[in-house]
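For this view, one protein chain was removed and the others were kept in their places.
Which chain is which? They are A, B, C, D and E, in the order written, and residues in each are numbered from 1.
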Amino acid sequence: MEIEQLLAQSLQLLGLGMGAVFIILILLIGLISIVSKIVPDEVSSVAAAPAVKPAVNNDHIAALTSAIHQYRKRR
Amino acid sequence: MEIEQLLAQSLQLLGLGMGAVFIILILLIGLISIVSKIVPDEVSSVAAAPAVKPAVNNDHIAALTSAIHQYRKRR
Amino acid sequence: MEIEQLLAQSLQLLGLGMGAVFIILILLIGLISIVSKIVPDEVSSVAAAPAVKPAVNNDHIAALTSAIHQYRKRR
Amino acid sequence: MEQGLLQLWASTGLYNFTPGQAIMIAVGAGLIYLAVARRFEPLLLIPIGFGGILANIPIAGIAGPEGLLGILYNAGIESGVFPLLIFMGVGAMTDFGPLLARPSLMILGAAAQFGIFFTLFGAIAMNLLPGMEFTMADAAAIAIIGGADGPTAIYVASRLAPDLLGAIAVAAYSYMALVPIIQPPIMKLLTTEEERKTKMTQLRHVGRLEKILFPLLLLLVTILLLPSATPLVGMLCFGNLLKECGVVERLSNTAQNELINIVTIFLGLAVGSKLAADKFLSAETLGILLLGMVAFSIGTAAGVIMGKIMYRVTGKAVNPLIGAAGVSAVPMAARVANKIGLQANPQNFLLMHAMGPNVAGVIGSAVAAGVLLAIVG
Amino acid sequence: MEQGLLQLWASTGLYNFTPGQAIMIAVGAGLIYLAVARRFEPLLLIPIGFGGILANIPIAGIAGPEGLLGILYNAGIESGVFPLLIFMGVGAMTDFGPLLARPSLMILGAAAQFGIFFTLFGAIAMNLLPGMEFTMADAAAIAIIGGADGPTAIYVASRLAPDLLGAIAVAAYSYMALVPIIQPPIMKLLTTEEERKTKMTQLRHVGRLEKILFPLLLLLVTILLLPSATPLVGMLCFGNLLKECGVVERLSNTAQNELINIVTIFLGLAVGSKLAADKFLSAETLGILLLGMVAFSIGTAAGVIMGKIMYRVTGKAVNPLIGAAGVSAVPMAARVANKIGLQANPQNFLLMHAMGPNVAGVIGSAVAAGVLLAIVG
Partner (left out) sequence: MEQGLLQLWASTGLYNFTPGQAIMIAVGAGLIYLAVARRFEPLLLIPIGFGGILANIPIAGIAGPEGLLGILYNAGIESGVFPLLIFMGVGAMTDFGPLLARPSLMILGAAAQFGIFFTLFGAIAMNLLPGMEFTMADAAAIAIIGGADGPTAIYVASRLAPDLLGAIAVAAYSYMALVPIIQPPIMKLLTTEEERKTKMTQLRHVGRLEKILFPLLLLLVTILLLPSATPLVGMLCFGNLLKECGVVERLSNTAQNELINIVTIFLGLAVGSKLAADKFLSAETLGILLLGMVAFSIGTAAGVIMGKIMYRVTGKAVNPLIGAAGVSAVPMAARVANKIGLQANPQNFLLMHAMGPNVAGVIGSAVAAGVLLAIVG
C-alpha cells in the first residue's frame, strides 16, 4: 500500500477509534448514573444477608423454560 | 435402533447398574468392618509419631527386588 | 557399538564430566570471592530502601538505545 | 471514513446478534442472578453463567477453537482433566469418618443411585414424544444428573454427550442448589412423624489408620470390579489419601484450595462455552431439565425408602430421613435431613449421621458413572 | 578424549556466541537491574529480563519450540490465554468504586486514549524515514503502548505483530515505570498554579449492588458496540464480578493471588522469549521506544487538556491534574497526580479522585484495543 493511503487510513482510525472510545465511555456514564438512581442506597437485604436461605421458589426453572419456549416460538 | 430395543437395554442397564452399585458398596461395607476390627484403636506409633526417624532397614529395596524376581520367575 | 568402545567412551565421559564440574565450580569460587571483596558489606542503600522512589533518570532507555546502536554498527 | 464506519458498524454486536444469542446472554445473566442473590452453587454457576454470556457474543468467537473458552474446553473438559482434578480436590476436602464409623449406612448411598438408572429409562422413554431424540449415550449422560454430583456429571457428559454438556451441567448444579426445595416434600410424604423423630446413637471414634486405609480399599474394590470407574474414584481416593496420610500437608492444602479454585474457574468458564444458543435452546434442554428433576426426586425417594427398610431391620436405630442424603449433593442434602429431623424433634441432630450416606452417595454415583461408561461409552 | 574435548568445547557458549546474543543478555541483565535497583515494574521486568537472557543462550534453544520459553509462549501468549488471565486478576483486584462515585470523570480516561491513536498515525508516518517499515498491524500494535496497560499491549501485539512483541512489552512496562518521570513536566506545562490547587469534593458512597452491576453493564455495552473488545473487557469484568459479588471469595482470592502470580511468571518468561537478538536489535525497536514515549506524552497531554475543559465546564470542580491519570498505568499515574497536586496545595489530596479516570483508562485502552483488532486485525 502507498504511504499516502496508509496515512489516510491511520487518520481515519484515529477518528473512528476516539469516537468509539468516547461513545462507549459516555454511554457507560449514562448507564451508571441511571443505575445509581434506581438502585437503593444499600444493597437489597436478600443479597447482603451473610447466610441467606436458598431459593424459595422455582423461578429458576421457570426462567430457563420460558426462555426456551420463547426462542422456539420465534424460529 | 428401535425404541423397544432401547427401552429393553435401558431396563437392563437399570438392573446391572444398581446391581454393580450395591455389590461394590456392600463389599466395601464388609471390608471396612473387617479393617476396623483388625486395626488397633489408634494408629500405630510408627505412623503417628510426628518426627519419626527415617527407615531403619532395607525392606524397601528388598520389596522391589523380590517383586521383580517373582515376576520374572512367573514369565 | 562394541562394548570396548562403550567402555572407552564412558571412561572419557568420566574425565570430561568431572573436569567440567570442577572447572565450573572452581571458576565460580573465584568469581564469588572477587564479588565478595568488591561488594560493600551491606547492600547499597538504593536497593535496600523499602520504598524507593522510581528511577530518577533515563539511563534505561539510554541503555537500550545504545545497545541497539552498538549492535547495528557491528553488523 | 464511511467505509470504516460501515466496517465498524458491521462489527458491532447490535448488527450481528441472533435472537438465540440474546436469549442465552439473558440466561447467563439469570444464572449469575440466582448464584449471587439466591446462593445457587455460586462457585460454579457464576463462572458457568459468565462463560455462557461470553460464549454467545457475536463475532468474538470466545467459545470457538481459538477463543479462551474453547481452548479451556479442549484442554480441560474434552480431555477429562478438569473434572478429575476437581474430584481430587473433593477427595482432599472430604472426611470419610462418619461413613467409616457406621459403614452399613453406605447402603443408603447405594439406594439413592436408583434415581440415575430410572432416569436413564425415562430419557429413553421420552423418545416416544415428538421432537425428542436421545441416543443411549445421551440418556446415560442425562441420567447422571441424578448422581447429584457436579464433576461426575460433567465428566460423564463430556465423554458420552458433549453437545448436551451445557444443559446437563446447568441442571446438575441448579438442582443441587434446589435440594432444600425438592427434597423436603418427598421426605415428609414418605415418612411418618414417628420415623422422623427417631434419634440415632452417637458415632464411634474412627482411628487415623482406618482413614488412611479407606481410600486404598475403595480404590482396590473399584479396580477389581469396575476399572471404568477408576479415573473418577482414583482421583477421589488420591485426594483423600493426601489429606489423611498426614505427611504431605502442603500438597493436601494446595489440592483443596488453590488448585481446585483455579480448576473451578477454568471448568466453569469452559462449561459455559457449551451454552451456545444453537445447542442449548432446543427441546432437548427442556427434556433434560425435566429429567433432572425426576432423577433428583426418584433418587431422594429411593434413599428414603431404603431408610425405612433399615429403620425396620435395625429396630428403629436408623432415621429414614438420612436416606435422602444418599443422593450426595454434599453437604446440602445432609443439612436438609438434619433440618427436617429437627422439625420433628428439636433434640434430634442428624447431621453427622447423614454425612455417611451423603459421601457414600458420591462414591455410589462415581460407580454408577463407571457402569454407564463401561456399557454405553 | 581429544574428540570429546572438542565436542565439549564446540558446545560451549564461548564458542557459539553471536555479538547480538551477548548484547541481548546484557539488555536482559539491564532490565533486571532496573527492576531491582530502581523498582521498574519488577513483577514483570524481572521475568521478562530473565527470559530475555535465557532466550539468547546459544545452542540451548530455550526459546525454541521445544524449549521451556517457547512452550510457554505457544501455550499462553500465541493463544492469548495469559494476558486474558492477567486481566481477570486485574479485574479481581480493581475497585471501581471511585469511578462509580463520579462517573463523569470517565471522560478523562477516554481522552487519554488519544495517545494511542496519535501514535498509530506517527508510526505510519515513520515509514517516511529510511530503514523503518511498519505495516498497519505493526503500527497498531506499537500504538497500544500508549494504553499504558501491560496485558492489553501484550494481547494486541500477540495478535497483530508477534515479532515486535518483545520490544512492545518492554517499552510498555518501562514507560509505565517511568510515569513519574514522563508525566510531571507535561502536567505542569499545561496547567496553571491555580488549576493545580483546585480541591475536589469528597466522593459519594457507592453501594454494593452498584458495584456488582457495573461489570455486567460494562460487558453489556461492549457486547453491543464492540464485540472485538469482549475477550479483554469480558475477563476484566469476570474478575471484577468475582470480587464484588461477595459469594465466591475463594475464587476471587485465587484469581488475584496465586493464579495471577503463576501466570505473571509464565507470561514474563514467555515475553522474554521474544527478546531474541535477531528480532530485537533492529531499527524498529528504536522506533518503538521513541513512539512509546510519544504515546505516553500525548496521552498525558490529552488527558490534562480534557481535564482543563472539565475544569471550566464544571466551574472549577475538577482538578485538571487528574486527567493525566486517564492513561491508566494503575495506580502509578493516580499517585503522580496526587503528588503534583500536593506540591501545589499541601491539603489537596487527589488520589481517590484520580483513581476514577485511572481505572477508566484501563477500560478505555481495552476499548481502543478492540477497535484496532476489529479494523486492523
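Heads up, the rule we're going with is that a residue touches a chain if its C-beta (ideal position, glycine included) is under 8 Å from a C-beta of that chain, and two chains touch if they have at least 3 such contacts.
What you are looking at is a predicted structure, and each value in this text was computed from that prediction instead of being measured.
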item: Neighbouring displayed chains - absent chain, whole complex; value: B, C, D, E
item: Contact with the hidden chain (one of D:L178, D:M200, D:M235 or D:I298); value: D:M235
item: Which residue of E:P42, E:G97, E:P151 or E:P180 touches the chain not shown here; value: E:P42
item: Touch residues of subunit D, complete complex, unshown partner; value: 79-81, 84, 88, 212, 216, 219, 223-228, 230-231, 234-235, 238, 241-242, 245-248, 250-251, 253-255, 258-259, 371, 374-375
item: Contact footprint on subunit C, counting only the chain that is left out; value: 1, 3, 6-7, 9-11, 13-14, 16-18, 20-29, 31-33, 35-36, 39-44, 47-48
item: Residue numbers in subunit B that touch the chain omitted from display; value: 9, 12-13, 15-16, 20, 44, 46-47, 52-58, 60-61, 63-65, 67-68, 70-72, 74
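The definition used in the following text is that only the chains that are shown with their structure count from here on.
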item: Both-way neighbours, i.e. chains that touch subunit D and touch subunit A; value: E
item: Winner on C-beta contact pairs when B-D is weighed against C-E; value: B-D
item: Gap in Å, rounded to a whole number, between the CA centres of subunit E and subunit A; value: 25
item: Mean-CA-position distance for subunit E and subunit C (Å); value: 31
item: Residue numbers of subunit E (touch at least two other chains); value: 212, 225-226, 246, 371, 375
item: Where subunit A touches two or more other chains, by residue; value: 13, 16, 20, 44, 47
item: In contact (per the touch rule at the top): chain pairs; value: A-D, A-E, B-D, C-E, D-E
